Every structure is written in structure tokens, then in C-alpha cells.
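Here is the structure we will look at, set down as C-alpha cells.
Omission of a single protein chain aside, the complex is shown with its protein chains in their original locations.
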Amino acid sequence: MNKITILIHCKDRPNIIASVTNFIAKNEGNIVYIDQFVDREQNEFFMRLESEFTDESFCTEAFKESFKTTLADIFKMKWRIYSSESKPKMALFISKYDHCLYDLLGRYNSGELNLEIPFIISNHKDLKPIADNFKIPFYHIPVTKDNKEDAAKNQLELLEEHGINFIVLARYMQIIPKSMIDKYPNKIINIHHSFLPAFIGAKPYHSAFKRGVKIIGATSHYVTEELDGGPIIEQDVTRVTHAHSIPDLIAKGRDLEKIVLANAVKLHADRKVMVYNNKTVIFS
Amino acid sequence: MNKITILIHCKDRPNIIASVTNFIAKNEGNIVYIDQFVDREQNEFFMRLESEFTDESFCTEAFKESFKTTLADIFKMKWRIYSSESKPKMALFISKYDHCLYDLLGRYNSGELNLEIPFIISNHKDLKPIADNFKIPFYHIPVTKDNKEDAAKNQLELLEEHGINFIVLARYMQIIPKSMIDKYPNKIINIHHSFLPAFIGAKPYHSAFKRGVKIIGATSHYVTEELDGGPIIEQDVTRVTHAHSIPDLIAKGRDLEKIVLANAVKLHADRKVMVYNNKTVIFS
Amino acid sequence: MNKITILIHCKDRPNIIASVTNFIAKNEGNIVYIDQFVDREQNEFFMRLESEFTDESFCTEAFKESFKTTLADIFKMKWRIYSSESKPKMALFISKYDHCLYDLLGRYNSGELNLEIPFIISNHKDLKPIADNFKIPFYHIPVTKDNKEDAAKNQLELLEEHGINFIVLARYMQIIPKSMIDKYPNKIINIHHSFLPAFIGAKPYHSAFKRGVKIIGATSHYVTEELDGGPIIEQDVTRVTHAHSIPDLIAKGRDLEKIVLANAVKLHADRKVMVYNNKTVIFS
Partner (left out) sequence: MNKITILIHCKDRPNIIASVTNFIAKNEGNIVYIDQFVDREQNEFFMRLESEFTDESFCTEAFKESFKTTLADIFKMKWRIYSSESKPKMALFISKYDHCLYDLLGRYNSGELNLEIPFIISNHKDLKPIADNFKIPFYHIPVTKDNKEDAAKNQLELLEEHGINFIVLARYMQIIPKSMIDKYPNKIINIHHSFLPAFIGAKPYHSAFKRGVKIIGATSHYVTEELDGGPIIEQDVTRVTHAHSIPDLIAKGRDLEKIVLANAVKLHADRKVMVYNNKTVIFS
């Protein structure tokens, strides 16, 4: 049995849903999930649909071609069709913090994540033993003031060589160069250790402490050129009090960061995120 | 412009979605919301759909008739079609606690609730002044050991006379007789002051205190013959500590009860709740 | 029986706690609550203590005098001693939004708030009927570009005349003049409809919508001259999705605002808040 996921984005107009569901029916598919969203102010239409095809002769490529001419061209859709067999390939960028790394690899190991991790890249060697334990190739690419372009080139080569679909910055702590953002638009997921848009930039726990907030947060977002300004995928928060020191906030924040990043990774890997106007539509 | 909401429940089989969306398209409707759920274990299909019809000749009754013969009979659907113009009529049953009453009437007054409240019934006179302030008719129907049947008869007469669609027990504190449950199946909403199924029955805050839980909750559910055993619509919780006395739990619980009941009422009034197997499907 | 609450703030040094508890013991008081906090970085000491005195001859004024000379002067304490009999007097400033007003008056009526509300001030007449229903005097003091000083003068006269201890801005929507802030330092409580420090200023729900956050919040803080920059007393948040419109955010936010403001009012009225460095210490 073939199972596909279809993502559609176009201007809203009558009959899109009927046309698409009809098309599926004519191709002898059974819709097992359909969700849609209309931004009525902007007049934008979004849809996510999962369909199963039991006929042995079903061919995803032919289906795509037919979809394009029958529907996508007419409704001027931006669209993507994924076979549920093809797991996305994720590159993990890390630095010296291990909590998100342990968390993601633990979930990966237990089969909770519907993706593949061909390798890990780090600008430091510290966490190589963890990669080794989980038997995932580890590339040490140091990043200094002077070698930024070379480092990015090395990274991009690895990404292309392995056919990477998206990148996760698990507390990577380095600015991503424009060249990489352009190659992976809305495909680089960062975890920022604050409740954005509060406390953009470095040391957000210190800023949160200074401001005396009663709740701290973490935010996972796609990386754009604007620092911590990309489309937000997931956020979560936890309560703090005056009695929490900065190290306490950092420790409590680690738990948030792990869960928020893991949720964002799952949503992205399951093709449940669509982006427009620097915002996300999440079909969950 | 006409706007309708369609709720469908039937055994899952191929092409339901395409058939329904096609039917809408043929009737020149534009689907503005579609959501569906399949319980794959039980093979049950659920759908909620909102559609707009701009044609002046559109007639809801004719549409319903056509829907029945073209779709519902063939797929053996349980179905309901509502015009968005018709607001459901809700009867409010109260006793002596005023917090849920104030909360619901405040929301009603501010236009937050998409419903009408033709009257309030209480077994005590205490809260009549609040009903008066909000200019809602108030019926005092005392309930004693000996007059239960008469009281229920009086209540049912009022309900029928005003064409009531659903009943909300805003801390009414009385057992609802089987005769009324049978007349309003999955149409009587109760708020229970615990995180069900923990602490069924009387004095749940006392039980929660005794057990030393660290979180208390509130649950809104449809009333069935089994005490506090009906389909759950909404739940919420809040943290407590050893330092909270029973009166503290009761005070904190009031805030939960208000919000949980208000959310359940909104979901029901907006026709977003479907029931099967003593559980709810919530399309929100 | 007399019951008092003592709040202490001074530089940290050895033996403060022992000295204070000793002093209570010598005065034949029984400590029923003690909590303390040391900011070890800043070397600041904070304490809140409740004590009961059963001796009939106990005199709060004499106790205060003795406390001052025996302890406060020596440890250079900032301190306050309250008799639990004296409820603080709160002035309520409102404008046209009624949700926080209904919520606070409902709690006030049910005895949940340990305070008195001598009157309500509004720059509009719209909500006078609610004040009337709850039988609380209502003063209509319009505020225009040209009469700001006069309006503030009128307000201040009312505040002084009634011996008001603190002011609550229940969505008052006006800038408070410096003259009033100076008279009531850390005694004017505002509710801001965002998770501060995100979305300072006007229309935070619009900004939250535009940024595409997945969680919205509300913040109650003391008013200082810096807009939305005063010490935070309480915050809370709730989840939102891409499907929530601005009116949806506003509606969801109302529930947050009510609860956050009510909690802040309770903490302040129960003398559980201390302020330093533009932050709060909350003994709850």
C-alpha cells in the first residue's frame, strides 16, 4: 500500500477542497486525514491531506505529474507531495551543550522520530563520545573568526553529499551564514532559550533574571537572516520565582529546550508545518 | 449569504470526504472549514464542515433533503445540519454557588457566547438578584425528597415551552432524573469539581486534600445515568501544595470550574462536539 | 487574639532571623508563618512573618515602637507591621472593559478578597450600572488631553479622602501621571495584556498575532514611570494556534487578564509582595 502526504498553499477560492478530494477519489485513493486553514484576512488557503492507495499500479511520480496539470497549475498552488516511505534526512549541528543532543538521540533510538540522522556536525570535539555511543558519524568542523567561509563550505558539502533535507541546531551557538540559509529556507530549525520575542540574542536567562519575570520559556523557530526573528514552530514555558538564581533558570530551561526542540523536529519531520508571512501553520 | 455547519458520523469507508465535498460544490457552496477524524480501531468516521452559500435561492431545508437522499442514506450517516443563524437555546440550572453563574452571564453579556439563555432555573432563591441584574427570567423550583417527580415535570415543561436545545448545570448540585437525561441525551452539560475519573461524587476537594495530590482539576462532561461517568468535554488543572487548606482548594477550584465550564459551553454551542462510545470528538 | 504580619528588608548579616524570632518569643507571640529570602549576589535579606499574640494586654503600637528600637534600627531594616484586622483599601480604576471588573467584584462579593473597595473611578460612564449592582460608589472623572492635571487632582483628592492604600487599574487604559505614581509607589497595580517584556505598549494582541507566537500571556505589575516596565507581580499564559484570529486572541486573553490581575491583587492585599531592584519577592 502507498501512502502520501500532500501540502497545498494557494490563494483561497471556491472549490479547492472539492477539486482535490475528487482528484484523490478518481485516483482510487482513500483520504485518511484532511485539515485545512484559510487566513480570511489575507485570503490564503492551506491544506494538508494524507491518502492511501491500495492499487498495486499506483505510481507516485505519475500521480504528481497528474496532480500538477489537473490541479496545481489551475489553482496556482505551491505544493509538495511526500511518500510516507521516504523519511527526511536531518543533520544535527551541536556545540558543547549535551542536553538537547541526548534528548534527540534518545528519541531517535527509541523510534519516536520519523527521520534519519546521517551525521552530526560540531565546532568542538567535546560531545564526540556521545555521537560514538549512538553510532552516528561525527564531523568536527571548527569555526573561527577567520575560517567562517571555509567552515560553511565544508558543512554545505557534507549536507549535499548526504542529501540532507533539514538541519537542526541543537544549541549550536553560531550564526548561520546567509549562504546556508538560502540553500535551506525554512529548513533550519533553531532552539532559542527564551519566550520569543522577549529576550532576543545572547544570554536570555540573564535578561529574564534581571527583568524579574515569573515565567521563562523556550522557542523553536526556522532560521532567517533576522536574529531570532524567523517563523515560530513551537514554544513552551515554565514558572519561576524570585528564589531562582540564574543557574536555576538555566537548569529549568534545559528541560524546556529539550521538549520544545523535540516537538518542533517531530512536526517538521512529519510534514506538518507550512510557512508564510514569517509565520507557521501547524497541522497537528 | 447562508452559512451552515454539517456534522457527520458513520462507519469509515472510501470516498466519504470526496462525496461530501463534491455535493457541496455541486450546490455551489464554498467550504470554509473542514475537519475529520477516523477512529481506525473502531473504523468510525467523523466530520465537521462549514460551508457558505451565496446564491440567493439557497434553501437549507431543500439542501437537507437532498443531503439525506444523496449522501446520508447511502453512507448510513448519523448527521446534523445547522444554520449558523440559529443560535442554540440554553437553560441554566443553578443552586447557591454564584461563580459559574457570574462567569457565564458576564460572557453572555459581552457577546462571547453564541447562544441564547431564555431562563434560569434554581432550587433556591438566593441567586435571583443576579438573574434580575442580567435581566434573565428566573424560575424557582424547589427540589425536596418528596417532590422530585413534580419538580422534574415542571422543569421539563419549561424546557419544552421555550424550545431549549441544551441544559447547563452550573454547580446545580442535584441528581438529574433519568426522564430528563433521556429527553436531552448528550445535551446536559455538568461541571464536576475534580479531575475525573479521580474523586467521583461528593466533596472531591476534601478527597483531593486527603490524598495529598499536587494538582487539582475540574471536568465538564455530558450527564449520563452513571454518576460523573459521562463523556468528558473539557478538563483543566492547577497546581497546589501541602500548604493549601481545603478552603484554599475550593477557592482555586472555582477559577478552574468557571473556565472549564465556559469552554465546554462554547464548544457545544458552536456544534464542535460529537459523542460516541461515551467519549467526545472535539473539532476545535 | 491579635495577629500581625511583619515584612522586613535589610542587608543580609548573621542572626537576623534568630533576633527577630527571639523578639517575638519575648513578646509572647507564637509564630504561625515564617518565610525568608536572601539574594546572595546582592546580599539582601527579606522576611515575612505572621505571629499571634493571645495576651490581652498586647498593643500593636507599643510592639511596633519596641520592634523599631530593639531590631529595626540596629539591623537598618526597612519594615512594615500590619494588624490582620486592618483590611487594605483599594481604589478601582476602570474604563470601558468590564471583564476584570466583573471578575474582581464577583470575588469581592464572595469574600475571596481580603480588602475593601470604597469606590470605583472611571473616565467613562459605561460601566456605572455594574458598580451600582454591586452597590459600590462610582465616580465619573473624564480624562481629556486638556484636563489631565485637573483629573489627576480630583482623583488624588478622592484617594486621600477615603484613605486608599492601593490602586488597581482594571484595564484603565490611561497613562498614570508622575504625581500619582510618586504618591503611591509600588501601590498601583496594572494588568498588561501581554507576556512582558514582549509586546510593550498598545495593541499587544495585534503584535502577538503578527509575530505568530504560539503562546500569549498577561502580566500584572506595579506602575512606574517606565511604560510597562515596573516590577512584575504575576504572569500567566495560554496556548494559541495559527487558526486564532486577533478577536480570538483578545477573547482568550480576557480570561488570562482576569486571573492574573485577581492573583496580583490578592498577593498585594495579603501583604505578600516586597519590591527591590524593580523586581518582586513573592511570599506565597
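By written order: A, B and C. Residues from 1 in each chain.
To be clear about the criterion, a contact is a pair of C-beta atoms (placed from the backbone, for glycine too) under 8 Å apart; a residue touches a chain by one contact, two chains touch by 3 or more.
Every value quoted in this text rests on a predicted model; they were computed, and no experiment measured them.
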Among the chains presented, those that the missing one touches: A, B, C
Subunit A residues touching the omitted chain (full complex): 98-99, 102-103, 106, 109-110, 112, 133, 251, 254-255, 259, 262
Interface with the unshown chain - residue positions in subunit B: 37, 40-41, 195-199, 211-215, 217, 231-237, 241-243, 245, 277-282
Missing-partner contacts on subunit C, residue numbers: 14-15, 17-19, 21-22, 24-25, 30-36, 38, 40
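Everything below uses one rule, namely that only the chains that are shown with their structure count from here on.
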Mean-CA-position distance for subunit C and subunit B (Å): 37
Centroid spacing, where centroids are CA-atom means, of subunit A and subunit C in whole angstrom: 42
Multi-partner residues of subunit B (each touching 2 or more other chains): none
